[in-house]
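Note that one protein chain of the assembly has been removed; the remaining protein chains are unaltered in position.
What follows is chain A.
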């Protein structure tokens, strides 16, 4: 069995699966259930100053796609709406009863040093393992100059991070917002401020849909809607890219990354680790199915690591990062061709019409009564993969890499007459 024990910026947990700061980690009752279910850690739902914020009724909107629920989820909930003292007392009790689990406290107070200075000792006193600075919340709090309003300004990120590092012994994780043009700007700022680690991505500003009867964005609150924060399986590609950008950035080298954004199963987890994460956070999957989903995440990741001879998480972490390169470093001599396994073809014609209407007219079609035959016209096939993606049968269409005798990137390509470097 692979060893899933995790050491993230000095914070230990029995596995890399932490629940992200969100409704599932709002109070003692939920967090105890999470730990009993096997989660390695939790990031407690963001604490702020008293009096606590007030949350609305009607909080989530969901994206359904062809019958699958919760492809994406957006929320308009704010930070913890319970008194600070209540949260502090509960955190203390839970940490005492689950000493082997990671318990991180997410924080968000206005951008004034004395306010951060005031709250940090209260957290320290709970015995929590670290803090996560919520610079990501993109709705409600950002309008009050907190959350992503801080995360979008690198100078603020650096400043607040530094205040925290100067005023606590606890490891400081900076949670980054994806609602920026270049994720490296706030990430580097966090490191300059002394961050021990970064976590990403927080939710993406979104309107999940429009209620066509109410003629208002969803979720509809008393006839009106607002933008929310978007998460769930649909955001995974955005998260993977941002994590990879940070993981390969020389200025960020070596910083621990807590990856999150749509992790739904062990396979997603492995991908996030491969792209440079050192630990993981999950929320939507738990909100969809309950805490028990961690069982297969742990089991599946461990089984897969065994098959690949990755004994520990550091063996896996960042494995794909060196192969995540800018476009201009890809080999332009590489060629892959679609291959159709005629025996498994069910004759639906989806490959043909996708290629014919929207790609390169590279799949020939012969039809007759009870006979549908599709064949790849190799001279026309550019190896775009579309046919393989639309085919409903597993492994019916495969992409076959052709032998390559040399490497040439755009930088050397004869068409790049100006020798552009990008």
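One rule holds for everything that comes next: a residue touches a chain if its C-beta (ideal position, glycine included) is under 8 Å from a C-beta of that chain, and two chains touch if they have at least 3 such contacts; residues count from 1.
Quick note on the criterion: contacts and distances are computed from a predicted model.
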item	value
Listed names "4-azaleucine resistance probable transporter AzlC", "Oxidoreductase", "DsbA family protein" or "Branched-chain amino acid transport system permease protein", matching UniProt entry of the absent chain	"Oxidoreductase"
Among A:50, A:213, A:370 or A:405, residue touching the chain not depicted	A:370
Identified contact with the non-displayed chain, of A:66, A:379 or A:405	A:66
Candidate in contact with the missing chain, chosen from A:118, A:346 or A:420	A:346
Hidden partner interface residues of chain A, rising order	66-67, 346-350, 352-353, 365, 367, 369-370, 372, 392-393
